[in-house]
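Everything below concerns the one structure shown next.
Now for subunit A:
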Amino acid sequence: MREETRTVPVQALLAEVARLKAEGWRLVTLTASELDAERLDLLYHFDRELRLQHLRVAVAKREAAPSISPVFFSAALVENEIQDLFGVRFAGLLLDFGGGLYREPESPAAPFCRCGGPPQETPPAEGGGQTPGGEGCATR
Partner candidate 1 sequence: MFELTAVLLRNLFRGPATRRYPHTVREPFPRTRGELENEIGRCTFCGLCVRRCPSRCLEVDPAAGVWRWDPFACIYCGVCVEACPVRCLSQKETGRRPATARETVLLQGTPRRRGGAQGKGGAGEEAGPEPS
Partner candidate 2 sequence: MRHTVIPFGPQHPVLPEPIHLQLTIREERVVEALPALGFVHRGLERLVEARDVPQMIQVVERVCGICSMIHAHCFCMGVEALLGIEAPPRAQVLRVLWSELHRVQSHLLWLGLFADCLGFESLFMQFWRIRERILDLGEATTGNRVIVSVNVIGGVRRDPDAAQLAWVAAEIDRIEEELRRLEPAVLDDPTVRRRTVGKGVLSRDQAWELGAVGPTARASGIAEDMRQTNYAAYGRLYFEPVVETDGDSHARLRVRFRETLASLDLVRRAIRILPAGEVRLKLREPPAPRGEIVVRVEQPRGELLYYLKGSGEKRLDRVRIRTPTFANLPALLAMLPGVSLSDVPVVTLSIDPCISCTER
């Protein structure tokens, strides 16, 4: 990464985002990418006067990550997208589609997870909740 990237613990995330907002940093977006079967890498991109800065947070797929939508409402849409595609949960999401922004009830559970699906909170629909992806991480 060419720009400043800081790794922050999950607990400190909300305070850090609020501080950046007070300093005039605009939230550009969030990026999720899978680290392994257990963890997800969340990147928060901020912009001020055409300069970028990133915050990196590693979250466990099983635990709900804190939503930053109370600070930046614009994060609500992208957090919903990550919920849909990676199967994590965001706690305190202001506009929560509950994993149904893109997906229908019969859609695969976490279509962008390659290293095995997320924990199934609700019992899978008839036909069995398949593990999406299926290639596994070992091949990558």
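Just so we're on the same page, a contact is a pair of C-beta atoms (placed from the backbone, for glycine too) under 8 Å apart; a residue touches a chain by one contact, two chains touch by 3 or more; residues count from 1.
On how the list was made: all candidates are chains of the complex that A comes from, given by their letters.
Quick caveat, the model's predicted, so the values are computed rather than measured.
Engineer: Please find, within this complex, the candidate from 1 or 2 that touches subunit A.
Structural biologist: So the chain touching subunit A in this assembly is 2.
Engineer: List the residues on subunit A that touch candidate 2 in their complex, please.
Structural biologist: 1-3, 26-29, 31-34, 43, 45, 50, 52, 54, 72-74, 76-78, 84, 95, 100-104, 111-112, 114, 135, 140
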